[in-house]
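The complex appears here minus one protein chain, its other protein chains still in place.
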Amino acid sequence: MAIILITGGARSGKSLRAENRARSFPGRPVYVATAEALDTEMAERIARHRARRGNDWIERETPLDLAQALIDTDGGGARLVDCLTLWLSNLLHAGLAWSKQTDGLVETLARQRSPVILVTNEVGLGIVPDNALARTFRDAAGLINQQIAGVADEVEFIVSGLPMKLK
Amino acid sequence: MAIILITGGARSGKSLRAENRARSFPGRPVYVATAEALDTEMAERIARHRARRGNDWIERETPLDLAQALIDTDGGGARLVDCLTLWLSNLLHAGLAWSKQTDGLVETLARQRSPVILVTNEVGLGIVPDNALARTFRDAAGLINQQIAGVADEVEFIVSGLPMKLK
Partner (left out) sequence: MAIILITGGARSGKSLRAENRARSFPGRPVYVATAEALDTEMAERIARHRARRGNDWIERETPLDLAQALIDTDGGGARLVDCLTLWLSNLLHAGLAWSKQTDGLVETLARQRSPVILVTNEVGLGIVPDNALARTFRDAAGLINQQIAGVADEVEFIVSGLPMKLK
């Protein structure tokens, strides 16, 4: 089944594009949120996205075990995973090995029957960050994006709300 | 008439591309500068851009009321607005509501007879900034870019001086 990666910068319109792609498949779409409402800024953002999507989505919060969430929700409508960079952040905070988790995600993606649309961020096109943690994060994010893009059937890069087809 | 958005990173060749697009239309081109020469770095940059453009341009400095500048200069050659991210920065410093101002700009763009070429920056493809003000700025910049790209007739993304057609 279709594995679609939607990548781009912050506030580039990735989520909206991914929602439209998810809705284009038959069945009730599933929103797999990696975000947790840990502060006001994030809580407001989650609420805004939910209001835009409307009530027709099945919702699931999955800060860490993304592979399991996909297994549990397979067989129905498309799953929208929003987003991989927050998932990476959650894995690093939890002290989990992101590369092993990503390998597991790739294996699971290969066995899905229903479509999966994954949103991610490009974070490596600015100046090299001062602190080592931020460099580690952007290195890992870049490698995850390459790995998922490698197995995806379609990859889109969104700039100013408009998609460019990478694959 | 043609509304053209030219986006890209810092020093990617956006302004030069926009100047060439503006000159390709009949009539004397109008340079609508949102920059103010508040420090030496900016003053030098403004002087460099002016030297490159030459003397055939009508110049107008408009740090805040972009819609009025477009209304005042309509009917002649193409207007080059350089750039939307500096305009956003000026609005935020002046305590004005950027989303209301952007709605006003969109309404004005729809009524223009002469072409408008707008330059903007992609600022959301690096690591999440540490401070909240920078995050607010990049969120607003991303949303403005989406909104203007949505109403533009053409959108180009410039990388290393070379354009990619987004729309």
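So that you can tell them apart, the chains are marked A and B in the order they are listed, and the count of residues begins at 1 in each.
By our rule, contacts are C-beta pairs under 8 Å (C-beta built on N, C-alpha and C of every residue); 3 or more make two chains touch, one makes a residue touch a chain.
Everything quoted here is computed from the prediction, not taken from an experiment.
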Candidate in contact with the missing chain, chosen from A:Arg28, A:Arg48 or A:Lys167: A:Lys167
Among B:Gly76, B:Gly104, B:Pro129 or B:Gly150, exactly one should touch the missing chain; which is it? B:Pro129
For the chain that's not shown, point to the residue among B:Ala2, B:Leu92 or B:Val159 touching it. B:Val159
Touching residues of subunit B against the unshown chain: what are they? 8-13, 41, 122-127, 129, 134, 137-138, 159-162, 164
In subunit A, positions touching the absent partner: 5, 7, 9, 120, 122-128, 132, 135, 138-139, 141-143, 145-146, 148-150, 155, 157, 164, 166-167
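Operating definition for what follows: only the chains that are shown with their structure count from here on.
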How far is the middle of subunit A from the middle of subunit B, if each middle is the mean of its Cα atoms, in Å? 31
